[in-house]
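Heads up, one of the protein chains got dropped from this complex, but the rest are sitting where they should.
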Amino acid sequence: MGNNTLSRFMARQSKNITQFWRQFSRNKLAVASLFLVLIFALIAIFADFLYSYDFVTSNSLENALLKPGQTGTVYYHDKEITHTFILGSDNYGRDILGRLVHGARVSMIIGFATVAMAIAVGGLLGAIAGYKGGLFDTLIMRVTDIVLSIPTILMSIAIVAALGNSFFNLLIAISTSMIPGYIRIVRASIISIKDQEYVEAARCIGASDLRIVLRHILPNITSPVIVQSTLNVGSSILWASSLSFLGLGILPPKPEWGNMLSEAREFIQYAPHLLFAPGLAILLTVLAYNLIGDGLRDALDPKLKR
Amino acid sequence: MFRYIMRRILMLIPVLLGVTFIVFSLMYITPSDPAQMMLGANASPAAYKQMRADMGLDQPFIVQYARFLFGYKHPVFGYRGLLFGDLGRSYVSNRNVFELILSSFPNTLILATGALVLALVLAIPIGILSATKPYSAVDMIFTVFALLGASMPVFWIAMVLIYTFANNLRLFPAMANPHDFSSLVLPIITLSMYSMAIIMRMTRSSMLDVMQQDYIRTARVKGMDEKVVIFKHALRNALIPVVTVAGLQFGSLLGGAVLTEKIFSYPGLGSIMVDAIYQKDTPQILGSVCFVAMTFTIINLMVDVLYGFIDPRIKSVFSAKKKRR
Partner (left out) sequence: MKKFLSIALICIVVGGIAFAQAKKGPALRNRDPDTLVFVLAAAPQPLDPNIYTTLNEAQIMREINETLIGMRSDNTFYPVLAETIPTLQNGLVSKDGSVYTIKLRRGVKFHNGNPFTADDVVFSFNRILHHPKSSSKSMFSAILSVVKVDDYTVKITFGKLKDPEYATIALTSWEDRAKYMTPSPYGPALNILAHYCSGIEDKETVEAAGADYGTKVVVGTGPYKFVSWPNPQEVHVTRNDEWWGGASNVAFKNVVFRAMSEQPQVNNVLITGEVDMAFNLSRLDIANIERAGLTITTKPGVTIWYGIFNMNSDLVGQKKNGKLDLSGQYTESDSTHLRRAIFYSINPVPFIRQVDLFNGYAIPANQMMQPGFLGYVEGAPAGTPFAEFNEKTWYFNREKAKEEFAKISPEFKAKLGPESVTLVVGNITDRVKIANNVKDQVKTTLGVDLIKVVPMVNAQIIQQSKTGEGYDMVVTGWFTPTMDPDYTCIIYNGESIGTGMNGALYNNDVVNKNIQIGRYSLDPAVRKEAYVKVQTQLMTDKPYFPMVYENVLFASHPRVGNLDQAIFKTKLVDIHLLTKLQ
């Protein structure tokens, strides 16, 4: 029974997907953004084939601040190699393009991991609050109100300051700021659906909980959650860079776009090429996620279907 | 209506207590050490122990938290407690916490108000324009421009603005100061970028939503001028969700001005709070966060009330609640 429900659910979804794509592809900006994001994702996945991680995290102070296209001799693993710095080198003589490529990986991981954590925690809490109601609902929503009334940036700073500066703590700090959003979305969707006649009817004719969740509740939650999470991936990358600015982000020499930009900020006059690459990478990625998010919202919003 | 407002204000109390508990817990596990900081270099272990005892830092968590709420008696470090409106003095600046907040909060308020006004003035017309011609080139250009601001790290926007307008063109100063309007221009632009994108997006989607409604179609069928349709019929309804978003944005601007204040070395509450976290200045951070949380909640309440005035349908919420009581 459960299996059957699932396969029918999948079949319905695939029909929905074609319909959705037709809607989504009307927004050319969103489609272009999607391609951009895919390209960055490929770069992030194959970063190791383009540059070795060890190489992009090794200093060679003799090659510091080379202009884009310049060539330098790098003393690397007891060997002297000649290397062309396509986008120039930073203040430690490291290849900016290489760091950008590896930074794509770290930034993407930050973006997706924080959102995944927020969806998992926020979705679960929101579902409990919406489904169970009563005391659970009151308790969860009160705590959400409390967390929401603390300025998010301060909350993140305080979390990193309290737990210490590490990659995982940074993920916690960023995702904490997003959790209340998901709690609210999921809870609101569930409450609005739970008491609808058709859900009650389904329950009356003996539909299983799984069927109710998959057939009626999940489709209604997915679209707002997808939209919200797409937008959040972008803001999470921005968030990480802001924390880097405050000295609480990913620690160098590990390359991440946010810390590259933040480290380069004093070079704005001296060597502007240091800021150009990570700044543009962040700008394009976040913009792309925002545009995709907008596109998704338009495509998934039943009211806008024409 | 009045009872509704009173009820919401009373609900502030548990929220604020929750805020103090969360912030206090976070500060408690922060590894920094105010006793060590006050003692300076090379303090003897005896002096250190004495200082921790004087400051009450050697007590268990629950005792320390209770002291922050109900007060602590000590000739130098004592205070009456948060519940009696006194958190004592900042560990770092030795100033009365609430005096310090009251002197710096208006500065943040100026900045946030300016940013919100700028965001509204630019975002609403752009949003309307985009919504009237969805998916056209105009829409695309405006969308991208509005989103550009929300796609750059705040410190980066600020730096580019300072570099261009302060350093090179000498149009505005690079250091902000609440008494000089020209110095506020750059920080306000910086701060408004993100809100502008959010409000613009909200206006656009809400406008699109309204334009689909039957009564707009009817108005169009009746042969009304498109401008009249948009400004007279659609806009009023489309602005309702925008008000909510603007209210929420104002709240987050107050707390989110941290980075902007830091870069422009602006004497607001945000930069004080960040420093206080680093220095584990618990009284200062507790007081400030409570204050911001309170303001945030009150602004939300005001938005809700305002909402009732704009949209007559909402008024029933207030009266319905009254009836239930």
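Residue numbering begins at 1 within each chain, and the chains themselves are lettered A and B in the order written.
Methods note: a residue touches a chain if its C-beta (ideal position, glycine included) is under 8 Å from a C-beta of that chain, and two chains touch if they have at least 3 such contacts.
What you are looking at is a predicted structure, and each value in this text was computed from that prediction instead of being measured.
The chain we do not see here touches A, B in the full complex. Among A:L29, A:I43 or A:L65, the one in contact with the hidden chain is A:L65. For the options B:I272, B:C290 or B:V303, the residue in contact with the chain missing from this view is B:I272. Of B:M11, B:L69, B:L122 or B:A174, it is B:A174 that touches the chain left out of the display. In the full complex, chain B touches the omitted chain through residues 31-34, 36-51, 54, 76-77, 89, 92-95, 100, 103-104, 107, 137-138, 141, 159-160, 162-170, 173-175, 180, 182, 262-265, 267, 271-272, 275, 278, 280.
For chain A, the list of residues touching the undisplayed chain reads 58-59, 61, 64-65, 75, 77-78, 91-92, 161, 164-165, 247, 251-253, 265-270.
Here is the rule we use: only the chains that are shown with their structure count from here on.
A straight line joining the Cα centres of chain A and chain B is 23 Å long. On the chain B side of its complex with chain A, the touching residues are 14-15, 18-19, 22-23, 26-27, 29-32, 135, 140, 143-144, 147-148, 150-156, 159-160, 163, 167, 197, 201, 205, 208-209, 212, 252, 254-256, 258-259, 262, 273-274, 277-278, 285, 289, 292-293, 296-297. Only residues 26-29, 142-143, 145-154, 157-159, 161-164, 234, 238, 241-242, 245-246, 258, 261-262, 265, 268-269, 275, 279, 282-284, 286-287, 290-291, 294, 297-298, 303-304 of chain A touch chain B when the two sit together in their complex.
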